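Have a look at the structure below, then the notes.
Excluded from the complex is one protein chain; the other protein chains are retained at their positions.
== chain A ==
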Amino acid sequence: MRLLPIVLMAAVALSACTRPDRFGGAGADGMGAGGMGAGAGGAVTTVPGGPGDPNSPEYFNQVVGDRVFFAVDQSILSDAAKVTLDGQAQWLQSHPDYLAVIEGHADEVGTREYNVALGARRANAAREYLISRGIPATRLRTVSYGKERPVAVCSDESCYSQNRRVVTVIAAGAIS
C-alpha cells in the first residue's frame, strides 16, 4: 500500500525549497550567483564561497561539474557522465552536510508528459550511480522538469544537447 508521506524526507524537501534560488530562473540552474564573476580577467581568485573554494557549492557546480548530458531519448550514463558523477560522489562524501536534489531534464522535441517521465528516468540513473558510489540514498532526491526548464533556447541540436541533462543541485541541510 502506498500512503502518507515520510516525515523525514518531507522536511528535507522543505529545507531545500526555502533556498530562494533553488529552482531559479534564467540560467540559474546550479549556477550560483557567486560564480558569475569568477575567472573574470583570467584570474581565479580564491574567495570563500567562490568557485576557488573547494568547500563551496560554486566549486561543486563549476569545478566538479553539476551536470551530465544524455543522448536523444536515452537515460544511459555516458563515460563522461560517469566521470562527472564520480567527482560529485567524492565531493558529497567529503561534505556530508549537503543534500542533493537531482533534476532530470529533456529537450523540447517530445511531448510534455512523456518528457517528464523521461527526465525522471535520467534523474534516477544519476541517483542510482551516486548511491553505487557510496552516497546514502537519504541524501538524494530526484525531480523531473521534463522540457519545461531549458538552459539553451535555440531549436537545434546545439541547444538540445545542453538541455538533455541531469543537474545535481546541492543544498546545505544536515539530516536531523
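Please note the rule applied: a contact is a pair of C-beta atoms (placed from the backbone, for glycine too) under 8 Å apart; a residue touches a chain by one contact, two chains touch by 3 or more; residues count from 1.
What we mean here is this: contacts and distances are computed from a predicted model.
Peer 1: Considering only the chain that is not displayed, what protein name does its UniProt record carry among "Tol-Pal system protein TolB", "2-oxoglutarate ferredoxin oxidoreductase subunit alpha", "Glycolate oxidase subunit GlcE" or "Dihydrolipoyl dehydrogenase"?
Peer 2: Of the names offered in "Tol-Pal system protein TolB", "2-oxoglutarate ferredoxin oxidoreductase subunit alpha", "Glycolate oxidase subunit GlcE" or "Dihydrolipoyl dehydrogenase", the absent chain's UniProt record gives "Tol-Pal system protein TolB".
Peer 1: Residues of chain A in contact with the chain that isn't shown?
Peer 2: Interface with the chain not displayed, on the chain A side: 1-6, 9-10, 13, 16-17, 22-23, 25-27, 73, 75, 101, 108-114, 116-118, 120-125, 127-128, 141-146, 148-155.
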